[in-house]
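Here the complex is missing a single protein chain, while all its other protein chains stay put.
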Amino acid sequence: MPQITLIEAVTQALAYEMKHDPSVIVLGEDVGINGGVFRATQGLQKAFGSERVIDTPLDEATIAGLTVGLAAQGMKPVAEAQFEGFIYPMMEHIACHAARLRTRTRGRMSCPAVFRAPWGGGIRAPEHHSEANEHLFTNIPGLRVVLPSSPGRAYGLLLAAIRDPDPVIFFEPKRIYRQYKEEVADDGEALPLDVCFVLRDGGDVTLVTWGAQVKETLEAADALAEQGISAEVIDVATLTPLDFDTIHESVKKTGRCVIVHEAPRTAGFGAEIAARLAEKAIYDLVAPVERVTGYDTHIPLYRLEMKYLPSVERIVAAVQRTLAAS
Amino acid sequence: MPQITLIEAVTQALAYEMKHDPSVIVLGEDVGINGGVFRATQGLQKAFGSERVIDTPLDEATIAGLTVGLAAQGMKPVAEAQFEGFIYPMMEHIACHAARLRTRTRGRMSCPAVFRAPWGGGIRAPEHHSEANEHLFTNIPGLRVVLPSSPGRAYGLLLAAIRDPDPVIFFEPKRIYRQYKEEVADDGEALPLDVCFVLRDGGDVTLVTWGAQVKETLEAADALAEQGISAEVIDVATLTPLDFDTIHESVKKTGRCVIVHEAPRTAGFGAEIAARLAEKAIYDLVAPVERVTGYDTHIPLYRLEMKYLPSVERIVAAVQRTLAAS
Amino acid sequence: MSIAATFEIEYLQYLDADGKLVRDDLPAIARDVRQLVELYKWMLYVRVFDSKAVALQRTGKLGTYASCLGHEAAHVAIGSAMQEDDVFAPMYREYGAQFIRGVKPRELLLYWGGDERGSDFSGPAHDFAWCVPIATQCLHAAGAALAFKVRKEPRVAVTVVGDGGSSKGDFYGAINVAGAMQLPLVVVIVNNQWAISVPRSAQTGAKTLAQKGIAAGLECLQVDGNDLIAMRAAMDHAIKRARHGHGGMVIEAVTYRLSDHTTADDARRYRPDNEVKAAWQREPLKRMKAYLMSLNAWTGKEEEDWKADCAARVDVEVNAYLETKSQPVEAIFDFTYAQVPADLAVQRAAAIAADRHN
Partner (left out) sequence: MSIAATFEIEYLQYLDADGKLVRDDLPAIARDVRQLVELYKWMLYVRVFDSKAVALQRTGKLGTYASCLGHEAAHVAIGSAMQEDDVFAPMYREYGAQFIRGVKPRELLLYWGGDERGSDFSGPAHDFAWCVPIATQCLHAAGAALAFKVRKEPRVAVTVVGDGGSSKGDFYGAINVAGAMQLPLVVVIVNNQWAISVPRSAQTGAKTLAQKGIAAGLECLQVDGNDLIAMRAAMDHAIKRARHGHGGMVIEAVTYRLSDHTTADDARRYRPDNEVKAAWQREPLKRMKAYLMSLNAWTGKEEEDWKADCAARVDVEVNAYLETKSQPVEAIFDFTYAQVPADLAVQRAAAIAADRHN
């Protein structure tokens, strides 16, 4: 079994599902012969033809509107926004239609579509190519917001997203697209979209994160282990609908929670997790909840971006604060 | 001094500022001779001419893009989205430009614009005319998100929004546009955009809300008073940047907090307030935080909408739970 | 001087405002008297329904309602020219087209009456529901057309957008992609001269709305939208081309909104009476009636009988609407996802409990 990167896992999942389900099609800018600017759709047009791997005109509203129309008519479109920063013109179709077709028509119509986009900072890219803007979608009912953080989870969650009968926003942490390889069987096995993944067991503190920050968070857990602190690491993976139970179980055990994400702090999705803790786990907590996040500013251009993104040091420091607090 | 409604206060503020600042202009769909579908701009075109009160073509991206261009070139545009549900096509210009012009150019350019929109449910309106979607903007740095809840605050906060050197999203709770009248001096006095308003003092529980839900929350406080429970009521008014201190001071006193908003619960702005409590007030809280919100569904069409919106009963029940908890 | 491209926009009209033929090269439909009578009866039916719906709103029995008064020829032509397995993506007032496609008036009333079940209608299950966010339906129709193309189905997607809506990016996106991909898409711009209070002249500097199709390389045509024969001929042409793989088309139907924008609007605030009065002279039913009578295909008596018949039929529908009980509170939750997620199930249970409690 070959070892593949996260982005290769995306390609592998797309190819698998296109092969097994003729209603799956891919559309977006440069997804055809070019295989996407990150090569996520590499080889797909050659394999499945230009009627199933479609280069669209350059208009994200068009891509999103076509996607809704296709999905409502029995196709399973996988649409790409070239970068998360270009997803804004898709929002009207996502919020007003993709997320509503089913409820609007009492189930007569539905929108089994996936909206994929590379996501997040840290690749020294130009302006608008580095945002973490999952918050745009987490308050919109009817959607699933999914962020894989490993090749295996990218494969399994993308298969699940395509098969899901409802629309899924699938953000791909581009910073770790090629971070490492792992074996991912091309067996068509999907992963569940309603659970968080516990990546590491620990008893002293619960670290909750998603996307590329899983990297720093696991590194922080390593660093903490050297200090004799045992951190449990949870990859939320599917932000909405949220599996809070897994997080809650962990916090019951550890009494401490540090939430890590690269989006701006205020009203980022970390707030929801902290809020649930304030509602449901207040008697379990022995220390204040901490959030280690991007700042409430736009991510700067690349010379300063690493000072903006949560670092291992900032995570470790937050954990130490929660330990000092109790 | 005449008594005016919330929407009349909006008109009064617009007229005041247009009279005193020639760079202020109003643009949107039907804002001219029709005075807006709710009459917020009634009489303005007659008073200030059709070059300063501009009916645009029907394209929200156009309205938003023009607004950015106008603001960058020395005007102070006040743009209207006819309903909050039609603000999505404005998002690219708001998130990528209005909120960024200053930081992008290191202050060379800025965007002193206001984006107004009627907001929220409860007026038996058709689909897409009843959303509470403030969450779209609260995680975007560089913006201010403001929601007045009385005629006086509508007047003062709108003046402040127009005068603010940065872009402001100004959501007007349409359900209480004409709920009651109060005296609002047309004196050009703005209210601060960096404070929450304590509407009612109390010692047992802190009720935090904004927009039209201020109505139900105050009614709930009345109902609770009859039961001998003293509730402090805070109107957040400016969601971002947030004045958490006022909320924190109150919770230090009461030890209990119930957050009320009509947007869906998950990742609604209530989450941020609960999260701050989990971070900063955990030792002050004597009971779990509660959120009384819209459900994690789209607001239904009007036959069921009042079952979706937080009611006085739901607020009272939540308060009783927090009292029972400790 | 070198010329890169030239274009012309044809204007199509067969019947003038008085029901007189203005040209001889008539399409087949103009001589198919039996079908013309059928279509005229639909137009009358829609008009009877429409005034009843407005009355329901005025008496508090219906929410905000968008009247279709004056648009009947355009809508009936669209609905009657389509095949059942074509896909229709309406805006919010194309009742004539929808009734012909099987949507029941009671369903329409349910929709405007604040009940989602109206959109689970008896028309073709693949037809889109009413679409409030302006012009977005154009792209859904384009998506449907793309599905047909991918699956090699000989079906056509038809959508309607207003004069105002033709300013929105989605309209442009839809015609552009239809041109780029040769999609079987027919976009009808129903130009009723007003977008709420904003007149056609404030929407665009274009001389015709039909010419917007030039931007996308589509065939385009301006039609007298009050002339059922011209509208139907245009639709037949457009749908046939599209079905045979010749690509999309933009049709501008020039008509007039004789009503307020919706029942929440008061058009007297912004438009002159005499403009409306003049428009009544050009309205679609009058001329069709005159034409049919001139062919001895229709009589005053038939008109009266059919109107009475319509009123009775509409009453049945209205009663069915008024008797429809509200959905239970759990209906707020049950269609958000295919299955209620665990997280949402908790809220659902709480809402049911809260509802019982009150």
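Labels for the chains are A, B and C, by order of writing; each one numbers its residues from 1.
One rule holds for everything that comes next: a contact is a pair of C-beta atoms (placed from the backbone, for glycine too) under 8 Å apart; a residue touches a chain by one contact, two chains touch by 3 or more.
Computed from a predicted structure; not experimentally measured.
K.L.:
Just to confirm, in the complete assembly, which displayed chains does the hidden chain contact?
P.N.:
The chain that is not shown touches these displayed chains: A, B, C.
K.L.:
Which candidate, C:P90, C:G225 or C:G247, sits in contact with the chain we can't see?
P.N.:
Selected residue, touching the omitted chain: C:G247.
K.L.:
For the chain left out of this view, which of A:V68, A:A125 or A:I234 touches it?
P.N.:
A:A125
K.L.:
I'm checking contacts with the chain that's been left out. Which of B:Q12, B:T41 or B:T62 qualifies?
P.N.:
B:T62
K.L.:
Among the options B:A13, B:A40, B:L70 or B:V184, which residue touches the chain absent from this view?
P.N.:
Considering all chains, including the one not shown, the answer is B:L70.
K.L.:
Suppose we count only contacts with the excluded chain; which residues of chain B make the list?
P.N.:
Here the touching residues of chain B are 25, 51-52, 54, 56-57, 59, 61-62, 64-75, 77, 89, 92-93, 96-97, 102-110, 141-142, 165-166, 194, 241-244.
K.L.:
Contacts of chain C with the missing chain: which residues?
P.N.:
Contact residues on chain C toward the absent chain are 1-13, 167-170, 172-173, 176, 178-180, 182, 201-208, 210-218, 222, 247.
K.L.:
Against the chain that's been left off, what residues of chain A make contact? List them.
P.N.:
Residues of chain A in touch with the missing chain: 29-30, 32-35, 37, 55, 57-62, 85-86, 88-89, 124-129, 265-266, 295-298, 300-305, 307-308, 311, 313-314, 317.
FYI, only the chains that are shown with their structure count from here on.
K.L.:
Find the geometric centre of each of chain B and chain C from their Cα atoms only, then give the gap between the two centres in Å, rounded to an integer.
P.N.:
Distance between chain centres, rounded to whole Å: 36 Å.
K.L.:
If a residue has to touch 2 or more other chains to count, which residues of chain B qualify?
P.N.:
Residues 61, 85, 88-89, 127-128, 266, 295-298.
K.L.:
Among the residues of chain C, which are close enough to touch at least two other chains?
P.N.:
Those would be 116, 132-133, 169, 336, 343-344.
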